[in-house]
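Report on the structure given below.
Complex shown without one protein chain; remaining protein chains in place.
Note that the chains are named A, B and C in the order they appear, and that numbering of residues resets to 1 at the start of each chain.
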Amino acid sequence: MDLSLSTRTVDDRTVVEVAGEIDVYTAPRLREQLVELVNGGNYHLVVDLEGVEFLDSTGLGVLVGGLKRVRAHDGSLRLVCTQERILKIFRITGLTKVFSIHDSVDDAVAAAD
Amino acid sequence: MDLSLSTRTVDDRTVVEVAGEIDVYTAPRLREQLVELVNGGNYHLVVDLEGVEFLDSTGLGVLVGGLKRVRAHDGSLRLVCTQERILKIFRITGLTKVFSIHDSVDDAVAAAD
Amino acid sequence: MPQVELRIAARPALVRTARQVATTLARRVGLAGDVLDEVRLAVGEACSLAVALVGEGSDAAVSVRFRDDDGLAVEIRAPGDLPAAEGEAAAEVVAAAVEGVGTDDGSDPLPAGSTLMVLTSLVPDVTVRTGADGLDVRLGWPA
Partner (left out) sequence: MPQVELRIAARPALVRTARQVATTLARRVGLAGDVLDEVRLAVGEACSLAVALVGEGSDAAVSVRFRDDDGLAVEIRAPGDLPAAEGEAAAEVVAAAVEGVGTDDGSDPLPAGSTLMVLTSLVPDVTVRTGADGLDVRLGWPA
């Protein structure tokens, strides 16, 4: 399955719903999406990974890159993920300490910054 | 999916139910099964291909070989197949004229020789 | 998917691997439905011939190359020193080379003729060639 991206606004947050595989081939499209949002003044992002089937370290790199970009504007990038196989990769690389990871989009949107 | 074989008796017919892939790797097992049945005096066979996902010309060769073996004993080998993708291979190779192909095991068992 | 090559040892069990890779790549270039089944079957047929030709004892590999320049092109090669022939004659050359390999145990001969029938019926572009460098089967599904 390829990558699919869709974006919507919930309260003052921008939710990016990601589905499919985030790897060395598809990650550039996710990066472009995040860069575009930040360039468009959206500094509070929620990236919903519930539909993600595969995530590798290139994908992690893009998420870390997105986090740096929003932080440069005092923004936030929160993740939504309950899938054990995806969470495992964040744990292995120590990124569970870097990202706020939520159980649902509602939770992530409600979280204070 | 690998090949699975199961054999049962219906009236005076021996029904061989085949499931999975019949190819150059698995076909020898089907051949052994048919040879064993014929050696055991079972000359009226019904080979049920409804569970077959893949059949190549090696598989066809084994079925033709089985037909020759039972015919040497005035027996019969009938096939059960309604799957278009499998029937197509019999059609391409002209084997629809060689085999009696039935819509159900009941039909095949009921058919007179 | 400009260039993928799969090299398999000459073992029947690996023909399925070649079929799976072929199906994956065919889907990738946008083939779908019945054509996918045809790619799977045709690549499997060609690889079965190639594996039989090389023989299980050998260290030589069967090569399956995929290109997507225009639709899908798959080239299956097996090494071997064979008389030069093309088409049906090439299929007969392979059948003769393989004959006796697996038939002494009462098994059914490899149906090289029906392999070719399947290939020519299913594949828009087919070339089967034999020669001093072995067997070369080219299958093409133009876009």
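One rule holds in what follows: contacts are C-beta pairs under 8 Å (C-beta built on N, C-alpha and C of every residue); 3 or more make two chains touch, one makes a residue touch a chain.
It should be emphasised that the depicted structure is a prediction, and the values quoted were computed from it without experimental measurement.
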Chain not shown, its touching partners among those shown: A, C
Touching residue (missing chain; options C:13, C:73 or C:126): C:13
Interface with the undisplayed chain - residues on subunit A: 21, 23-25, 28, 31, 35, 54, 56-58, 60-62, 64-65, 85, 89, 92-94
Residues from subunit C at the interface with the omitted partner, ascending: 1-9, 11, 13-14, 17, 20-21, 24-25, 28, 61
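To be clear about the criterion, only the chains that are shown with their structure count from here on.
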Rounded Å distance between subunit A and subunit C, as computed from the means of their C-alpha atoms: 45
Residues within subunit C bordering two or more other chains: none
